[in-house]
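Can you read through this structure? Questions will come right after.
Left out: one protein chain. Kept in place: all the others.
Moving on, here comes subunit A:
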């Protein structure tokens, strides 16, 4: 990390091999009676950073397996660019894969691990040394060539796995929760680093994670999977602001879902309160209001115009360092929570537990989603 920035900002670095679009068409994968992946179609643009996000068992690893060639779909197809690769074995796909537990070869040194793809591809032996050094420099592990894998820390192993996946200039890189074994700080700095690498490599990256924050930080677009199906594919911002379903609304961000009833073309009723939304309401009678904790504002003495108001009583205040989480029982309604910055003004706006409080939310932030039919 010490040398961070020394080679950043350079587009089209020495390891850039261009990028390739990926198209998954109606992919289904069944294991006996269990359908791990159910008719998924997804197009990834060349050079895009796309995250597959979902809870465990949502099918994201199966989808990655189909992309990597480790799993053949029961039906449907996979295309890299123009080529149908559905039945192409992994070693002929020309993609870089970073595995969850790194999957480094314990009997080989760092340099031998990184040179593995070059040797496997019968690249001219004379170029190995230079290319391994370039790849290691890219992940800031220059000089680690002769180390044994067992001598490396978790973060360093992660970087070796990355170097090994990029050394042969793949046009597509798959990553399966590559940061999940690292501690929080290291994970966050690696996220930033991966963004930089993505710009330098110009490769298409498909990234599997169950950590929504990680997906939001790095991705151009996020595909949210649920029960083997795509719930929504969108940019981080749009996922956050325009969730298509209650599932996406509850999965992205930190929100409370509250049942509401339609009271007008652009308004809903929550108990005695009426809330206006700046967006068209979804079809159907059963609606949910997705209240994201950070979008709610604790009203002080003056209430500005144009805001929706929710009144209730403070039931608990949890101090969480940079912010306070305030639980609020709405009058005659459910309990919601809001997040308040922990600065002085923010803390002053919160009355003690048991006292009444009015929370404000802007119509732009008032998100209404259809209730789950199931």
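The rule is simple: contacts are C-beta pairs under 8 Å (C-beta built on N, C-alpha and C of every residue); 3 or more make two chains touch, one makes a residue touch a chain; residues count from 1.
We take it that contacts and distances are computed from a predicted model.
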Name per UniProt, for the chain absent here [options: "Putrescine transport system permease protein PotH", "RNA polymerase sigma factor (Sigma-70 family)", "Indolepyruvate oxidoreductase subunit IorA" or "Acetolactate synthase small subunit"]: "Putrescine transport system permease protein PotH"
Sole residue of A:41, A:101 or A:353 that reaches the chain not shown, by the stated touch rule: A:101
Among A:168, A:207, A:247 or A:307, residue touching the chain not depicted: A:168
Residues belonging to subunit A that touch the chain removed from view: 68-70, 89-91, 93-97, 99-101, 103-107, 116-117, 119-121, 164-165, 168, 174
